[in-house]
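The other protein chains are all here in position, but one chain of the complex has been omitted.
Chain nomenclature is as follows: A, B and C, assigned in order of appearance, with residue numbering initiated at 1 for each chain independently.
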């Protein structure tokens, strides 16, 4: 069916949860992967532990811990739900920090990756504008900092096209001078499922890897490079046109079968393709025409602002004991 | 194949050119429609005249004149091409004004429809911020206005959710007080073809009709309502997910046939569906899941700014003889 | 001491309270003016009633009711104080509406005057973006509007340089079509006292008069013109350089006398000038050099946002019984 570059063939997803689902579709239970799923108030939380090399290879994700919050209702601009998600995010992020051994006084550098001039890529910079920074108080008047706070700094390094510098180089330079104990990097992601766009938050202790996220990151932000743990918080905000098509073909297949139709008859050979093969075909058609665009919902401006507020509120509450987990939204605006 | 609301069935397009293409697919040449196509420097210009009731019924568009500029290269952020498009737009818009009898001194009200808080819907308001307004000089010091200018005013009325008032009521009120001779309304549109998003500009003398454009317009802006001609300038900036899927299925079919494959075998019954039936099926699957989103390319911020500048520059040059058609971009920023 | 245009001579102030203070300085108690002053929690509220022609002539302000909230602490970015001011504003605005006979169901059009591209003049437009509009619910589904709301619409008409149309013409056109019972117009003002900049809110039932506010308004928004009451809400956001100088000279005089100095000796003839004469001298010096600039504090971006939120919250609470006066801030963002 013609040549297609290999990169396009691999359905790239930045979400470990999606990678696992894809791997399960072809192969069933995966050794080296432990996962737990709970649901509370319309929010699904999945904890995924990629325990060893085998698990990592099976789903194409680094060894480590991944926590995913899925909130389909987030697109409805329900303020109360947003507050609940912020509180839930704070709780799970706090647990996450504990589990990977980041203590109460560990000094944090929050990094907002992405381009503030490109709305679906502006998540990180907007979070940075809304988190509480406290490091300067610890530096300038350490005796006067109230208990219940830790030293937090924050930076949005910008993108290569604006600075001419890899954001990883900027962060590495800053980290070397300011010596944080841990980095929290926020980034907008691409999803391979339309329904996860702007409804899902992933926390991972594996850092930012080359090629992840929306922009073209050539260097990563990882413990190997920086010498300190890097926690990545990601939200899918865009999706490839080919992903939309492929998702829909699958939904159509299911729809026909649910309605007792014969999907083989309706779909012919298409119906017998593996998901990956079908996607390959779709990409093969769209790519040369320049139609395999990365797209984002029309309402992206509002979505980005809402989710950035959730993450900023959640970070404030989980990083500072003095900020109340029950009403985190009051600390951002 | 189940019920589906009729509105969803009708493939809505705001572009007369698309409507005509769709009609031709099912029926060949359409009586009552006259069209001419020319290509210059990578810009395709189509003039479409819906001459009578029969033509209007056949394509589902009002009687009137439509001119469409298609510039596939517009997405590449080529400044020089943008300047050429602005100049071309100015030239064709000037001709358009003449053809429909809008004279050199006709007083113009430019209306920027849409929501400035929603990037893909912000086209109209951004154009309004960038056009030259002159009406106040004519009102306050008529003797001192240099020759080569006409009275131009401009307003972005906002959307129902911000004002609580239909934009058509706002415009009608302003028009009654300020007595322009013609209204030029700029609006962002939905396209039924991915490749037309942010690459196509339509000029029409038929006004703005209820239900057109991105927002939910309940009342139109037409000569019938306002008593003066209303020229609509529209640019598709969003597309339905279902449109993307349907376009792609068609492309896949063509791709298979081009490669001497048997598309019936590959696609089964799907292959025998009319385009409209296939779209109906896609919508039937996506709609109940909330997946038939209106989406826009990731780079929408830059696209909107670029096209708004093209239109503003083009309007300045075509409305004022004193503004040079050859270098229109210099008059906006 | 040389010629000076008369307009410059008159110390223009948009605040009735300042006009009254100035008149009292020269002449003591003024007949035809009734005023009451109360202080609560660091907020000074003055109700001023210009009762007759004589009072109006004495202070150069229209007959009518004026309520002023002065909150020196507003510049300190104290969120709690801002909430208290919003609540206080809501309470007094509600009383104000009652006193001038605007009933619970009167339909309101909120008008945000000023230029959104000029930060100190952007107050009105920002308020409009943050108030709750409800008119469209009353129009489109009157049966379903919950009790405790009234029909509110809102518009920021822009300035002459952007639209080419007087904002009063835009408002008049809209009012004629949408038939509100009362207009509430928000505008940024010039103050004649540095300490009132961004700390004072004036409510008046006298409308907007030509020449008031920061921009150059050539036509007013008044009951005479529009046929319905016009309530003006104004906040001083700029001050003339000459005002700063004149204020300071007066403070220096007081400072010297407080410290038992002989201000005549220190200040010579300057000391014997009436305030108006002194200001005239200052203007005479600054004006020809282009130095009598309108200036605003460096922190204007934050100030404008804070006060716009106070006014929007206060309007929401006072216009809709269903919005709680005790926690008004929750309804804006």
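What we mean here is this: a residue touches a chain if its C-beta (ideal position, glycine included) is under 8 Å from a C-beta of that chain, and two chains touch if they have at least 3 such contacts.
The structure presented is a predicted model; accordingly, all values stated were derived computationally and were not measured.
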- Task: Name every shown chain in contact with the chain that has been left out of the document.
- Result: A, C
- Query: Which is it among C:30, C:145 or C:194 that touches the chain not included here?
  - Reply: C:194
- Message: Can you tell me which of A:153, A:296 or A:318 touches the chain that was removed from the display?
- Response: A:153
- Answer key for A:21, A:78, A:129 or A:257 versus the chain not shown reads A:129
- Residues on chain C facing the left-out chain by the touch rule are 2, 72, 75, 117-121, 194-195, 214, 238-239, 241-242, 244-245, 247-249, 251-252, 255, 259, 264-271, 281-282, 284-286, 289-291, 293-302
- Query: Which chain A residues touch the hidden chain?
  - Reply: 117, 128-129, 133-136, 140, 151-158, 160-166, 169-170, 172-178, 218
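One rule holds in what follows: only the chains that are shown with their structure count from here on.
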- Task: Name the graph shape formed by the protein chains and their touching pairs; answer line, ring, star, complete or other.
- Result: line
- Cα centre of chain A to Cα centre of chain B, whole Å, reads 36
- Message: Taking the mean of the CA coordinates per chain, how far is chain B from chain C in Å?
- Response: 42
- Residues of chain C that touch two or more other chains sit at none
